[in-house]
Structures are given as C-alpha cells and as structure tokens.
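The structure under discussion appears below in the form of structure tokens.
Excluded from the complex is one protein chain; the other protein chains are retained at their positions.
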Amino acid sequence: ACDDGEIVVKFAHVTNTDKHPKGIAASLLEKRVNEEMNGTMCLEVYPNSTLYNDNKVLEAMLQGDVQLAAPSLSKFEKFTKQFRLFDLPFMFKNIDAVDAFQGSEDGQAMLDSMQRRGLQGLGFWHNGMKQMSANKPLISPSDANGLKFRVQSSDVLVAQMEAIGGSPQKMAFSEVYGALQQGVVDGQENTWSNIYGKKFFEVQDGVTETNHGIIDYLVVTSVDWLDSLDPAVRDQFTTILNEVTETRNKEAFSVNEAAKASITEAGGKIVQLDADQRQAWVDTMRPVWDKFAGDVGQDKIDAAQAINAKH
Amino acid sequence: MSGSRSGSPGVIDQIEETVIAVLLGLMTAVTFANVIARFVFNSNILWALELTVFMFAWLVLLGASYAVKTHAHLGVDAIVNMLPTAGRRVLALITVGACLIFSLLMLKGAYDYWAVFADLPPTSGRWFPTGFDLKARSQSFYEVQDVPMVGMFSFLEDLINYGDRYEKLPKVVPYLILPLSMFLLVLRFAQAGIQVWKGEADRLVASHEVEDELDEARARATEGEN
C-alpha cells in the first residue's frame, strides 16, 4: 500500500506479472519506482485485467482513473490511424528493425501524435514477431484458404486474413483455446510467448514461423496527469521508465526464443519456411498495404522500409 | 404479497414491453445469423458480437426502470414481511430514499461519462453538479471496435466530430443509453416513492426471479381444485 503524500500511479495491464514480457516489464518498473522514488511516488500494478481490459483502459485513463497502461499498438488506431503501420503484414523484417524504427525520429514522433486527444506515449515495449498457426500445417498461403482465423478487432488484421483467403472471426479471448481445440475456429496468429503461454500449440497442428507481423505495446499516460507532475518528479519517473524499457526490450527477443524452444520441448510442431515459401506469403499479404497507405502515410511506410533494408 | 401492480397495460407499458421483447429477439437473431454465416457459408459477421453486446446493455439498462415500475427488482423482503403496516411504510420510504440517491448520483455520473463522447461539457462537482467543466477534453472522435458507421448517424460527423468522418460507429451512440436509462430510473423511483407515500405499495422488490410464473402456477392449481 502507498504512504500518505505519495503520488499514486495505477498501472493496469492484462497479463500475468512474471512470465509475459509486458508483465515482467511492469513488475520491474513497479519495483524500481517504489524503491527509488519512495516517499514521492508509489506505483501499483493491477495485472490480469483485474481493473480494466485493454479496450477500456484508455477510456479510464482519459477519465483520470488510471495513470499508466500498455495496450497493444492496435488499440491506438482509434486515436490516430498512423498506428495501423504496426499491424501491416511484413512491414518489419525482424524485432531489431521494429526497434530501430521505434527509436527513429518517425517512431518517436508517434509517441506525441495523440497529445491533442489527451494521450502521451512514453515508450514502446516489445513482445515480438507474430507467427501463424492452424489445425493443419501452413506452408503455402493457399493452405490458409477457407480456414477460420481468430483475429483481434483491427481492420488491418481482418484485411490480412482475407488476403490469404481466410475467414476472420471474433470471439472472447477466454474461449479461444476451447474454440481452437474443438474446431469452432481453425487458426490464430500470435507471438511465441503468447502461443506458449496460452498453450495454443497444443491444439494446433503446427505453428509456422512466418514472422509476418508484430505485437508490441505502447506505454501510455494522460497528458493532463503528466503535466500535473512536478518537473523534477516527472524527469525521475520518465528516466526510470526509459531504463526499464531499454533493459526489457533487450530481453524480449530471448523471452520469445525461450518460448519457442519450450514449445518444441513440449512436443509442439514448428514449421520453418524456406525463402521462396516465405516470399509467397509476403506476395499474398502485401496488397493489404495499399489499402491502408493513406491512413498510415506513405512517408512512414518508406521510413520503415528504409530501416528494414539495413536489417 | 408484492406491491400494487398496474391494471390494464397502457401505451407506455406496451412500448416498454415491446422494446424489451424486440431487443432480445434481435440479439438472438444476430447471434444466430453469425453462426449460420460461419458454419454454412464459412463467412462471418464481424460486428455481430459487439452489436449484440450493445443491445444487451440497452436491454438491461432500459429494462431496469421498467422493473422498478413493475416491482420486479430482486430483493430480500423477509424482514419487511415481519413488520406491521406502519413499519413497512417507514422502511419503504427509507428504501425509496436510498434508491433515489443512487439513481440521482448515477444520472450525474452517466451524463458526465457520456458527455465527453458527445462533445458536450460534463458537469463539475464530485457529488452534485456545480456547473459545467468546460476544460474537459472532448472524446467525440472515439469509435467502437467493430460496428460500422451507418448513414443515419452521419449528421454526427459535422455536429460533434468537427467534420471528420467516422469509419465505425462513434461511442456516443451506444453510450447514450447511460444518461437515458438513469433518467428513466430516477423518474420511476420517484413514482414508486409517490405510490409508497399514498399507501398504494409497501415495497419495491420481488423476493425471487420467478414470481410471475409462480402466480400463474398458483392460479392453475386453484383452477384444478375447483
């Protein structure tokens, strides 16, 4: 519990506290703020959607009921369509390219892009690259034809699934495992750590290492709250946050690699694509870019591709 | 046992009952249609789930005031039953007071919650509205997840969204039920208060969820014995 006189910071997120990349990062931030800013600031983490889920948390933040959150990047499409960039398939070659883009001028500008709507981005937290799985092996994009894929609410992801001939489906997350297992839906896309954590590999016939997209998070706060802080306090807080971001983002890749190894160890099947097979997926999904280029801005896409070329 | 019930249903009752029936019917139809779309046509209605959830919220929040009117809200009347008439009246008046406080607080909260999505100023004040908070940020840009924008709401783009187009339904639409239902709730609790004051009712609650069915079963049983 917090002491009297401390600035209480509520951080609501939706994962566990010790296994998920975001949960681990949040716990580390909590520990460091409460140690180093003891007496000034007090950070309380509310994990597992106990306080708010990702759809609600930004509303609650604008209401002033929560001060920190780290929803996945798709959730910010409501605030500015620029964020659709991160959902576009095969936009980034690997997590290093993602990291480089986010650290670039273009990426950093996105942190401030929602100020007029009351949100201030503080930093990008990685989860990792998305893979695709189904109840049959996915090698060529035509294997996905006619399959039902569970997707998150995002027009880009819907278009992506439609591009490979899949039928995008929506359902409550708690039902996804059962739905995959019982065959209500056929497949899904996620990062290694989520596929391992939610045991999706158990009920799928292989996970294809497509690296076709990313799941990352934006640590966000409200402009009004941040402005209300004493500058010295604000600087100390953002410095700690930046250090935590840097530390954890370096680890994110290995968290996912470990999850991938654990899947193999647990008997899950991982399908590797050779260069031609992967290119077929790229070619099938790339047209999705054209549809959303206007929303994202061609300059952003070009900047991302320029960075991609270096990785 | 329970408080007075209105006699022959009036126009307002008809409207309320029809709205409740139609909302539940539509919820079922949309969900069923989505199953058919997926299973038979291997397709989907992506917005079906969200639309159904919105109708669910509308059903319950609108229905809450109807349930006040028909004394259908669940409650415990064991103690009330043990009291003499005068005691019941006192408790019923206290009860109405509590309900009015609740619904008035909720009305302020619901308006404040909805207002920012409607590009209107929420009220200031923690407990009571003390004026308007003109500095509150408008959230009229905020759209729902899946339900697409429909033409009939396009007037909102100019009215509250500074001319920006909506791709999805703006949240101001589904959230409208909050202030609307809380206003009706205040109204119905006030009416219940008048009933209690006049001695036409001695409680606001039903002790269990099947009171009507039970009445019917009792009626059938009496018919059988005669």
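Going in written order, the chains are labelled A and B, and every chain counts its residues from 1.
We take it that a residue touches a chain if its C-beta (ideal position, glycine included) is under 8 Å from a C-beta of that chain, and two chains touch if they have at least 3 such contacts.
Assume contacts and distances are computed from a predicted model.
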From "C4-dicarboxylate ABC transporter permease", "Putative mycofactocin binding protein MftB", "Sulfur dehydrogenase subunit SoxC" or "Cytochrome c oxidase subunit 2", the hidden chain's UniProt protein name: "C4-dicarboxylate ABC transporter permease"
Which of A:Glu30, A:Glu59 or A:Glu77 contacts the chain that the document leaves out: A:Glu59
Absent-chain interface as seen on chain B, which is shown: 17-18, 20-25, 27-28, 31-32, 34-35, 38-39, 49, 52-54, 56-57, 59-61, 63-64, 66-67, 70, 72-80, 91-92, 94-95, 98-99, 101-102, 105-106, 108-110, 112-113, 122, 126-127, 174-175, 177-178, 182, 203-210, 212-214, 217-218, 220-221, 224
Absent chain, residues of chain A that touch it: 1, 15-16, 19, 44, 46-51, 53, 55-56, 59-60, 63-65, 171-172, 174-175, 177-179, 181-184, 197-199, 202-203
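Basically, only the chains that are shown with their structure count from here on.
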Intercentroid distance (Cα basis), chain B paired with chain A, Å: 36
Contact footprint of chain B on chain A as seen in their complex: 55, 59, 62-63, 78-79, 117-118, 146, 148, 153, 155, 158, 167-171, 224
Residues of chain B that touch chain A when the two form their complex: 38, 42-44, 46, 49-50, 113, 116, 137, 139, 141-143, 145-146, 167
